[in-house]
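One chain of protein is taken out of this complex; the other chains stay put.
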Amino acid sequence: MILDWLLPALIGVLLVLAGIGAVRRMNLWRAGQAEKVDFIAGLMAMPKRYLHDLHHVVERDKYMSRTHVATGGGFVLAMALVVLVHLFGVDSKILAWALLASLVMMFCGALFVAKRRLNPPSRLSKGPWMRLPKSLLTFSITFFVLTLPVAGVLPDGFSLGVIGGWVFTLVLSVLILLSLGEMLFGMTWGGPMKHAFAGALHLAFHRRPERFGGGRSTGLKAADLGGASHGVAKPSDFKWNQLLGFDACVQCGRCEAVCPAFAAGQPLNPKKLIQDMVVGFAGGTDEKYAGSAYPGVEVGHAKGGADNIITDGLISSDTLWSCTTCRACVEECPMMIEHVDAIVDMRRFLTLEKGETPNKGAQVLENIIATDNPNGYSPASRTHWAADQNLNVMKDVKQADVLFWVSDGAFDMRSQRILRAFVKLLKAANVDVAILGDEELDSGDVARRLGDDATFQSLAKRNLATLSKYRFNKIVTTDPHAFHCLRNEYGDFGADALLSISGESVEVLHHTTYLNQLVKEGRLQLDTFKGGKVTYHDPCYLGRYNGEYEAPRELLASLGIEVAEMERSGYRSRCCGGGGGAPITDIPGERRIADMRMEDVVSTGAELVAVGCQQCTAMLEGVVEPRPVVRDIAELLSEKLKEPEKLKEPEETIEAEKIMEEERA
Amino acid sequence: MSDFSSDNIIRRDPRAEWIARNRLHPLHDSVVSAGRGEVRGPSGLLRKNPHLVGFIGPNGIKRIDRANTNSSAIGGKKWSAPQDVVLPLHQVVNPEGYIVVVPDMVGGRLTAHDKDILGLAHKLAGEHANFAVVAVCFGESKETQFDLAGVDRLIHLFGSEFDGFAPEARLSALMQIDAQYQPQHWLFPDSINGGADLASRLAARLGERPATQAWQVSASKTVCRGASASTDITRETPKILMLLEECGDAIDETRHEALPLDLDGYGLDYWERAESRLVDKGLIAVDPNAIPLAEAEFILSAGNGIHNWDQFHECARALGATEGASRVAVDDGFMPRARQVGASGTWVTARLYLAVGISGAIQHMQGIGQCDKVIAINTDAACDMVKRADLAVVADSEEVLSELIKLAQQYPLSIDNVSNVNEENSDAA
């Protein structure tokens, strides 16, 4: 029979073609910059990363996770067995039956894929992706039929007559060609199945291997300064494994669904951005892109090439400046693609090389350079807020248990209320605390997110030089942005060398974490909060960047508050719109991100929204009244702090507690 | 010593006094109630009639108004009439030296800055015997009080060559003055109204090193600001000084002669010799909205409470105001971002800030901290902007704005008229 030799030949030819495609694709990635990667360890770790870490993310969508396990797992198993059974002709009933079983599994999965594609949500890309379930079904059916004789279900000599045989052979050959074309050829030549090939390698050679195995890696990588160019101007300026990462995208659009800028109608769609990056390094235009566009930007006009400047024709710089760096897309991405890294890399080029930070960006950066704070206030007025606080300054005391990192909220009258509330709590708990006073500088967060890594690095080094003069056990800050910089980004500049009083490494804590410790240790006595419904907004730089979701909620619970959670909370919390310098670059959209977040708050029926970030406070309070009240958790706690007099008289306290218990009962 | 005007001379009327003393005289009542019933005793001393002091209050009780707040109602016109004070005349006869002041004369009048400098000039003149203070005034002058401002001698140079922007012609006149009168000091306002420019030209031409941004001057020592006002430079007092505002106290206790002083060659073709390389093409009409927000003098600012934006723009046009906006109005897309007032927008320095429908977020209040006068139109009487405002109107913005537009249109406006620009500046200064 013709199929006896045609089938292995087809499989062989397509495998070879796939191999050629793979080499070609790899060469595209290699246009990127060198990056040290442990290839062997990466490849070894890949299966676990795929099965465990990636599955963990995919699992958030149960339907898709099960579908994918069946389809993907079935296909991988089936393909391996197809090679053994049909290419090498291993004549084994067991293998054949295993192949049949895996094809059935794949068929079932593919049915669900097809069902999903019947009425797909807008976040999914259409185009070639609509044909994928058909290809999957074709593959499973075709090879099922082809394997039946091998498994002995149908006799070898099974005949349909001469013409029937020819027609049957012809139909089967076409089906084989179609399905293998999609599954093998398409995998390396840019079809939807590319995600399997690039995705697997992306998992192996990921730029942030720490993210696997439950770790967290959110600090931006430091830019090399002093070279012929800074940041990413052309696709070939990305690291090669970043390019590989872009290729791994499955266009599932989960990033698009969570992106606050996209929802606000700003010209950003993380999925389109990644696809444009692929267009960039592979060359061509975005005509074939079949998903949602950047709001307000028509698809089909973007052109790119590996050595073309990205912002000249591929994407507009407004797209890059719309990002709030909230990391919602990165958190959601089942392929663990790093959108924020790529965006900041490209911003670095715009700021460091072209000097094109939009709107107030230039002024803010200039202020940071000249005054070490974004608004250009006198550096000598940094401690004015604490004039009546009687706080120790490190310069005088040299060492303290806790170093309170005040951050630039010191200059803002609203944020000062949070600072004072926190100081009141520290004093009530008799904490040995000191501030740096005027020696403190901006943490560099804004400069770094705006792409000015030179200024960030200068600030980081100078701040570390100041910190290393003193001894302390903990740094505590009310600003999650400074917290993130100190904890995750100063490490590149020698933060690990800071030693506590006892000679151990210094702990960096957000104030909610630290206050929670104090409450648990019984050092803060709190009354019960009596007010309406309360919800809690997770700041991106506290939650997604640093994984602190529990401490704020425990603190609220210690006030007797039962948090009415928003639909998007925890790792899925929606950004307030205040991060990444977005209020500074101020790219116009149809709506404001803060307004949308406030709608989330309102929909819980809460009268008060608790936050743990001065930036979030400012953004949410910027929403036009009437709206729920916005309070930092430190403010809520300090309002409910039991007066020290009462503590001194235990009887009264006990009585009060009794009364409270009665009330509760 | 100032009460020598004829109104203040007390003339006795012996007959009226006699009638006033005689309670039985048929005319007594009318005399007593006329005027203040001033009664003088035989020695001429003023006598007070205690029965006539005070008035009957609303409750029928007699009240005595010792603070005399209602005095005009009771009478005594003679004493409450505005007094034309005649100050003593300061005369300089045959002066031995001169101190020359070149005032800005913005809009043809002496500015407060000019008057301070004239005051300082007298302080310097006082350290020499018989020195006269000379003011040099170019072009048409509307000033009527050179004598009260401390001008002993006045060089008033008319002529079309000095009109408008003519620093070169003015410089050659100053050179002529310097040659003819050899003044001890040249004093200029260190201002953006032309004073600093002219002074620098004169100093460069004369090869003198001037003191700039001077604020403490005596005959021997001068303290100047340097390095963008971050240092004080103490130095010997040079011939040419550019002075900051409030460098001296304006003259207010003497009158001066303001005698015209001749300038040789004035009116001859001398002036035409001054080659004019800068050709003045006149003032340009500036749209109030083209003025940078930070520089604008009068801002009409819109917030969330504005619903009729066409009306708002019309009102700004009618009043000649520069438009501003709150963050919310900008976020909602009604106004461009460049118009945002506040800590995160532009910090404004307007003399008058009219906030319509802005409740006053803390960042906004920070941004208008330097405004002199604030007017608020708001429906919420409890909002922060109303608390901050010098005049607050609790009403719907639309009604008030439409009334304002009417008022502005009825009133002859001069904002668009370029020829009045100088005058405007004079009052702004």
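Letters A and B mark the chains as written, and numbering starts fresh at 1 in each.
In the analysis below, a contact is a pair of C-beta atoms (placed from the backbone, for glycine too) under 8 Å apart; a residue touches a chain by one contact, two chains touch by 3 or more.
Convention: contacts and distances are computed from a predicted model.
Missing chain, UniProt protein name: "Electron transfer flavoprotein subunit beta", from among "Sugar ABC transporter permease", "Glutathione import ATP-binding protein GsiA", "Electron transfer flavoprotein subunit beta" or "4Fe-4S ferredoxin".
Partners of the chain left out, restricted to shown chains and counted across the full complex, are A, B.
Screening A:125, A:236, A:357 or A:558 against the full complex identifies A:357 as the residue touching the chain left out. Only one residue in the set A:59, A:307 or A:366 touches the chain that does not appear here, and it is A:366.
If you put the hidden chain back, the residue from B:128, B:205 or B:307 that touches it is B:205. Although one chain is not shown, part of subunit A still touches it, namely residues 225-226, 228-230, 351-357, 361-362, 365-366, 369-372, 376-379, 452, 454. Mapped onto subunit B, the footprint of the missing chain covers residues 164-165, 167-168, 192-193, 196-197, 200-201, 203-205, 209-210, 212-213, 215, 224-236, 246, 249, 252, 277-284, 286, 290-292, 295-298, 319-320, 351-352, 354, 372-373, 375, 377, 381, 386-395, 399-400, 402-404, 406-408, 411, 413-415, 421, 424-425, 427-429.
One rule holds in what follows: only the chains that are shown with their structure count from here on.
Subunit A and subunit B have CA centres that are 62 Å apart. Residues 359-360, 375, 412-414, 583, 586, 588, 592, 621-622, 624-625 of subunit A touch subunit B in their complex.
Residue ranges on subunit B touching subunit A, taken from their complex, read 304, 327-328, 331, 333, 337, 343-344, 359, 361-362, 366.
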